[in-house]
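Note that one protein chain of the assembly has been removed; the remaining protein chains are unaltered in position.
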Amino acid sequence: MSATTVGYDDCVELPFGSAAYWKAFAKSIPVGVWIAIVLVTLFVIAAVAPGVLESQSPAAQDLTSSLGAPSLSHLFGTDQLGRDEFSRVVAGTGQSVIIGLVATGIAVVAAIALGLAAGLGGRWADAIVSRLLEVLFSFPILLLALLILTIFGASLSTEIAAVAIGTAPGYARMLRGQLVAVRDAGYVEAARAVGHPYGRIVSQHIFPNAIRPLVSLYTLGIGQSVIWASGLSFLGVGPPPNSPDWGTLLYAGRDYVSAAWWLEVAPGFVIVVLAVSVTVIGRHLQDRLEGRVRVSAG
Amino acid sequence: MSTLNTTAGSPVAGSVSGAPLVRVDGLRVSFGKSVEDNPVVRGVSFTLEPGRTLAIVGESGSGKSVTARTLLGLTGRNAKIATDRFEIHGVDVSGYGDAQWRKLRGRDIGLVTQDALVSLDQLRQVRQDVGEGPKIHKTLKRKQELFARVVELLDQVGVPDPAVKARQLPHELSGGQRQRALIAAALALDPGILIADEPTTALDATVQAQVLDLLDATRQRGKALIIISHDLAVVSRLADELIVMRRGEVVERGDAAEILSAPKHEYTQKLLDAVPSGHSRGQRLSPSETASQATVSDLKVVRAHHAKPLAGGNLLEAAGLVKSFTGPDRVARRAVDNVSFQLKPRETLGIVGESGSGKSTVAKLVLGLEEPDEGHVRLAGEPWSGIKEKQRRDRRPDLSIIYQDPLSSFDPRWSVERVVQDTVARDISDTVGQKGRVGELLDLVSLPRGLRGRRPLELSGGQRQRVAIARAVASSPRVIVCDEPVSALDVSIQAQVLDLLGDLRDELDVSYVFISHDLGVVHHVSDRVLVLHNGRVVEEGGSDEVLHNPREEYTQKLVSAVPRLRISGRAQQVA
Amino acid sequence: MAAPAPRRRGVRATRWLLIRVASGVGVLWAAATIAFLLQTLTQQSRARLIYDQRVGNNSIPSKGVTAAINHQYGFDNSVLHQYVSYIGGLVHGNFGVSYFQHVSVWSLIIQQIGPTLILTFSALILAWVIAVGLTLLGAGRHNIWSSAIANFLQMLSASVPSYWVGTILLVIFAVNLHIFPVLGGNPLLALVLPMITMALPVSGFLGQVIQDEFSSALEQPFVTSSRSRGITDFGVRTVHVLRHSVLPGLTLSGWAVGYLFSNAVLVEQVFDRAGIGGVLTKAASEGDVPLATGVVLLSAAAYVIANIVVDILYVFVDPRLRA
Partner (left out) sequence: MDQGFTQQDRPQRLAAKPLKALGLLSALLLAVLVLAGCASSSASSSSGGGFQGVTPATADQSLGAQQPSAGKPKPGGTLNVAWVQEPECIDAQQDWVQNGYLYSQYYEQLVSAAPNNKVVPWLANSWKVSNGGKTYTFQLKKNVKFTDGTPFNAQAVVTNFKDWLNPKNTADYNGYVAVYIADVFKSAVATGPYTVQVNLTKPDVFFLDGLSQYAFGIASPKQLSQPAGVQCDHPVGTGAFKVDKWNHGQDIVLSRNKNWNSAPANERHKGPAYLNKIDWRFVSDNNTRWGAFTSGQSQLLYDIPAVDWKQATSRYQVLRHTTGANPLRFFVAAKWGPLKDVRVRQAVQYAFNDNLAVQTAYRGERIPNKNGSLSPSSPGYDNAVNNYYNYDPAKAEKLLSAAGWSHRNAQGYRTKNGKVLSLRLVYSADVVADSDDLLLFQILQQELQKVGIKVTLIPTPPSQGWAAPQDQPGQWDLNIGYWVGRSAEGFHTLWSPKLAGQPNPNNLTGYFDPVVTKLINELDQTPAGPKQTELAHKIQVQLVEKDAVVLGVSGMQVTLAAGPKLHGLWQSPDVGEPVLSDAWLSK
């Protein structure tokens, strides 16, 4: 027998909330995750208060300096109308991030409803919802989104709905699996043996534990949603071409990729940075929730 | 079992004849920055001669497995190793690189690890793993030759139907067959040295005995054997020499028989004392400093609130329990078949059985977590099975459980305090009162106060089991079902937990249904014993009666298979 | 215990496959139902849509014309009648008629599905090659930097919009360096850039699961056990560990087919390749509902088939499932 018990007697318990705790907490976060947090903070600032980051008005045209290469005064260069591309990217953050947040949010909420029905609703509910998920899963996400846009017409809300519908089955399936696993977990049995009512067991144990991975998945999903949504804009079937989101900038920049590469590279780069940042944070959250990262002195 | 043929594999190039097979002086191993940085092995020395068996004994974290692996150059990439002298076949191997070690592995030294299910590649046929050594070392190139050798090896280690089994997957073999196959794989190139690292852990007692016989036969044919174990009984059967390790250090070494009969070091003594058996009944297994410090009287008061007076003589009564499960092949199997027993107040009923005997299912039926197909359970004279969960809920505090794996029975998000509080909350509504009671309970099981804010994952195995016990007694139950509560623990921790359970029985006036595969443990704790086999009760009676003088053949086999400490003059027997 | 007779095993396998196929057909039936319901939800009058596209201007159709179109396309039947004839048509491979191209949806798609399938599956294979190659080289090494870099690369490639990478690759390697054709040309050469573009994100996702599993399999006792028989590091990685780590990758591959189909729509657009992507985008932007639905349904079918294949491969890789 190799009982893999690790002695934690060396660890000094830190009171939650103390200065020392926070210091240790900060130390337990790797540098890469810190960078990601800083970047995401910048994105949040750009979304909430774009004026802070914009070096000039994103709409200010200067037709005499159109298609200027990146420089100190124009970090991402200027576009066809001499507008500062950096400011335009900043201005587009709000809508893009909202698409990501809302689409993923709707997907997660729908997934929770479906997942709960399947995971806890009994054999029939499980069978029906699981089949439904399998069916939804069989529709490739972008194709389903395009079909929805075909039928309901292109608009920002349809796009968000399409991305949400496309991504929800993935979350729901995961949540269902999680619920089923948690339902049979030892601590649920232990709680039953104590004599707690089932409702309390669901709310205290099953749901919180099953939902945990969704927190990090939600984070990971935001990046993918932004990518899908910008893909729809790229196909020209997303929101109106003059809306300020990144996908539209990419779509507009494509014509200029030879003449003014920065118009294509900059918004794409920003999407990648956002997606990677939230992925890094999401994975770190995953590690934390699964207990792979601990806050301790030493 | 046919004799193993010794078509000797070639020894190390340049080996010095007459030199010991292995000679290690001052072995130090560390996984830190340097060999001095928090070493896990701190100066181990031994020599190994042909036909001799060296046993290395210790609890987890003693460094015994690391020591064994160092002999194969498998300590790990980031291990720092230093020796004063390190020779195999008289050749200095201290500076060997991986390529040089590879030539030794399998050919000169074979390794048998524990838990054959995961030590064999589950995605490959048994023959592929068994024949891997000859294939890698290119001693047998033709497919037919290789297969013939595999069949021969499997036959030699006593795997029935070897030609068929060779083509099966590990999970299609029984546990014993797998362990034999693993030994066959280690013997494939006929190495002079065989290292067996916990070779019988996780095996049922009867199978364990067979595997030990097999290893013994190997040794008798001139192999040198190094056996690593936490179990002194296992070791006592085979070892010529014994090394006892603790925290990387050798605390005692010498002739096995001498050490076991007259241990010089107190740690060795403690280990020997900690082994539970029929003889240890009523005695403490661990030094007494871990005894509970709580004032138990408070706890008894709580009990009075909800315990109904006992009607009739039996606290718990199971009659004709039957439970079937449908397997993936849609065939229903009876996991429990006509099991009946009674439990009287302050009594401990031991339920013994090997894996698959249905003992855990009995636990679930007793707890009312599963409904029996037939038969019934009564608790304190009132029906416990066949009623609605709602009706059971109020009476659940009378019954609680301690699991083998406490970790999975704790919500991973919750602190130790909250885990216990969750149970307390049934009876006490105000938070201050709950916290106070939790404190008392954790004091009762002697869990250090500093650990109470931690999550279960951050505790050691013994600490976790203490939390589980605190939770189990929190509702002041009349009956606690203990399902293999000490199987995952080191022997000294096991001793502490068993002592704690014993103390609580006396102090809290509870009865136990104690389920275990370990006859020694069951004998130590139980007043009466129930022997289960394939879901049926084979034998029942007072524990001394059943375990000393078993009437049924199965029980006899079970009892005789238990490894005993073979100590001259101290003639200890487990059962 | 004797091995089951081969014939019995064959019968069982056939039965398993039949059940699997039947459930796949069930999924497709449900998918078709959903697709049908979506079609009936089309916001505009479908007759108006057809009329508009046909006349190419914004005149208003007379009632007679509308009725003629409604009759021609069967929109004047009850929903149930439409549903029955739609599903009935699907059974016979009739996906309806394109509103604007007047030919059967099936014939339009069948012309285009080939290049998409080639692109999708070659990208999947390339993704596997990249993921497995990097894993064999990098996973479980104790060099923190190399695993951190590998990890980062995987996250990066999973976070990069394919159309963006595609555009950049196209401009650099085709438009400017002329290494690959911009349009058409040698079909193999023309496949290279789109294939890489498609494979990148999938290799990131695949790499993550394969590598995770690979690393944990590398810690398994059977690895130590095999090493104790003298196997080389490379040997243990390829002979033992790889097979274990491939399993979650296979599961993911079923999903990846859908993901690749999605990305094919974008990548085909970027590289102006033939394929269902162009058909769908055009159908979507014009409102050619039967065509869009047909593409989506056939992709669902491809997904279902791919998952059956994955299940079969799974059994192939994991012999435990054969019993």
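By letter and in written order, the chains are A, B and C; residue numbering begins at 1 in each of them.
We adopt the following convention: contacts are C-beta pairs under 8 Å (C-beta built on N, C-alpha and C of every residue); 3 or more make two chains touch, one makes a residue touch a chain.
Keep in mind that this is a model prediction, so the values were computed, not measured.
Note that the undisplayed chain, when the full complex is considered, contacts A, C.
The residue touching the chain not shown here, chosen from C:L49, C:A150 or C:V209, is C:L49.
Contact with the omitted chain, checked across C:L17, C:A30 or C:V65, is made by C:V65. When the missing chain is restored to the complex, the residue among A:L142, A:A252 or A:V265 that touches it is A:A252. Interface note: of A:T150, A:Q178, A:Q204 or A:S277, the residue touching the hidden chain in the full complex is A:T150.
Residues of subunit C that touch the chain left out of view are 44, 48-49, 52-62, 65, 68-69, 97, 100-104, 108, 111-112, 167, 170-171, 174-175, 178, 181-185, 269-272, 274-275, 278-279, 282, 284-287. Within the entire complex, the positions of subunit A that touch the omitted partner chain are 59, 61, 63, 66-67, 80-81, 149-150, 153-154, 236-237, 240-242, 251-252, 254-260.
Quick note on the criterion: only the chains that are shown with their structure count from here on.
Comparing chain pairs B-C and A-C, the larger number of C-beta contacts belongs to A-C. Measuring from the averaged C-alpha position of subunit A to that of subunit B gives a distance of 45 Å.
Averaging Cα coordinates per chain places subunit B and subunit C 48 Å apart. Distance between subunit A and subunit C, defined via averaged C-alpha coordinates, is recorded as 23 Å. In subunit B, the residues that reach two or more other chains under the touch definition are 114.
For subunit C, residues touching at least two other chains: there are none. Listing the residues of subunit A that touch subunit B in their complex gives 1-9, 11, 13, 16, 185-187, 189-198, 204-205, 208-209, 212, 291, 294. Subunit B contributes residues 60-61, 65, 114, 198, 201-202, 230, 367, 369, 389, 392-397, 399-401, 403, 405, 408-413, 422-423, 426, 450-451, 453-455, 457-462, 471, 475, 488-490 to its touches with subunit A in the complex.
Within the complex, the subunit C residues that touch subunit B are 1-3, 142, 220-222, 224-233, 235, 240, 243-244, 317-320, 323.
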